[in-house]
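Starting off with a structure, shown below.
One chain of protein is taken out of this complex; the other chains stay put.
We just call them A and B in the order they show up, numbering each chain from 1.
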Amino acid sequence: MSALGFAWKIDPDDLLHVLYFVAIVAEAMTAALAAGRRQMDWVGVALLGAITALGGGSVRDVLLGRYPLSWVEHPSYLLITGGAALATIVIARHMHHLRRLFLFLDAVGLVVFTIIGCNVAIGLGMPVVIVLAAGMITGCAGGVLRDILCTEVPLLFRAELYATVSIVTGGLYLGGRWLGLPHDLVMLGAMCLGLALRLLALRFGWSMPKFVYTESLH
Amino acid sequence: MSALGFAWKIDPDDLLHVLYFVAIVAEAMTAALAAGRRQMDWVGVALLGAITALGGGSVRDVLLGRYPLSWVEHPSYLLITGGAALATIVIARHMHHLRRLFLFLDAVGLVVFTIIGCNVAIGLGMPVVIVLAAGMITGCAGGVLRDILCTEVPLLFRAELYATVSIVTGGLYLGGRWLGLPHDLVMLGAMCLGLALRLLALRFGWSMPKFVYTESLH
Partner (left out) sequence: MSALGFAWKIDPDDLLHVLYFVAIVAEAMTAALAAGRRQMDWVGVALLGAITALGGGSVRDVLLGRYPLSWVEHPSYLLITGGAALATIVIARHMHHLRRLFLFLDAVGLVVFTIIGCNVAIGLGMPVVIVLAAGMITGCAGGVLRDILCTEVPLLFRAELYATVSIVTGGLYLGGRWLGLPHDLVMLGAMCLGLALRLLALRFGWSMPKFVYTESLH
């Protein structure tokens, strides 16, 4: 029985599963908008959506040598994310009304992916640094692939507290587990605090300091 | 005995093997031209040729966890593709006469790679969606790597029926197998129809509709 089961009737693992679908759909839809800004065709939109949504977990699993990849085991993920990207073409005309919702869902995706990535590495018996790295790769690598395929310097490297939110979320999750707090509480607490940090960063334009270097090495 | 053996004395599997060499040489040579447009040096030309020609199969195998990769098992593939790219430097001055031949061989490469990729996934017992995805990755990922290394938004995502041809070819191949038609007939038929679609798309400038989105999400 879940530690929070008395409060909600939803099992937190089920919740995480539901949130995973919310996350991959949200990532696919934001990737579709990036594709539209590059005037990609419909096939490109579907591909960029699937690659962005499933790329973070795929990079993590390839680096950790963990097979089969999630979308190979569950091919429906390819159809869901490609379909969500295509659906975005239809609803894009209404998207400016949905802008806040999308940024919110994208932030949910970041913390959900992070927790899932940490759990995968914990399940493989990885040390703390690799658990945090696995969380960050899962949360962020999809967006890096999206930006590379759009030939933009990855947003991750230059703006907003994106990777930072992932590290904080993973750190809170590991810290809470280490303290022996109930797992469900720790998982939900880390996700909520990470989400709050991301939303505050968006709202108030928080960002890391930049490193500006103008001389050429070569 | 091959189902078409009465008509030609060539075994279709041998034909596929020959076409594979045609395909990797053609991909390496078109990549060399892309390298020349970026004024890369000779080493860059050879590397870009090998990466483009062998990259699709490599990405597929890394994602499916299938080792060793083809060029690790057959190192001569590295020499053939790198050499074909270097040879392109010499013959490039005559290349405008060969333009149509190159586009034709590139199209042959696309359908051959697609069938090979589908066969690899079928051999691993993969479900239909992954078989089609493996065909498309094998056919298209090399060109995506080429475009990323040239810092161009991948052609695949923005123009022509390239990925579409791969999906159609794979779909015809799987459909024919599912109907229980003779394997050689299905394989050659799917390749011919896919090739025809690609050549018609090139001839008449067919393309998928584009998704144009101008508002910024961030």
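Simple rule for what comes next: a residue touches a chain if its C-beta (ideal position, glycine included) is under 8 Å from a C-beta of that chain, and two chains touch if they have at least 3 such contacts.
As the structure is a computational prediction, the values presented were derived from the model and not from experiment.
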Task: Residue among B:16, B:33, B:112 or B:133 touching the omitted chain - done: B:33
Open item on the list: Can you tell me which of B:48, B:84 or B:130 touches the chain that was removed from the display?
Closed with: B:48
- [ ] From the listed residues A:49, A:82, A:139 or A:154, report the one that touches the chain absent from this view.
- [x] A:154
Open item on the list: Please identify which residue in B:149, B:191 or B:208 touches the non-displayed chain.
Closed with: B:149
TODO: Could you please point out the subunit A residues that touch the chain left off the display?
DONE: 62-65, 126-130, 133, 144, 148, 151-154, 156-159, 163-164, 207-218
Open item on the list: Considering the whole complex, not just the chains shown, which residues of subunit B touch the missing one?
Closed with: 30, 32-45, 47-48, 58, 62, 65, 67-69, 72, 75-76, 78-79, 89, 92, 95-96, 99, 102-103, 148-151, 155, 159
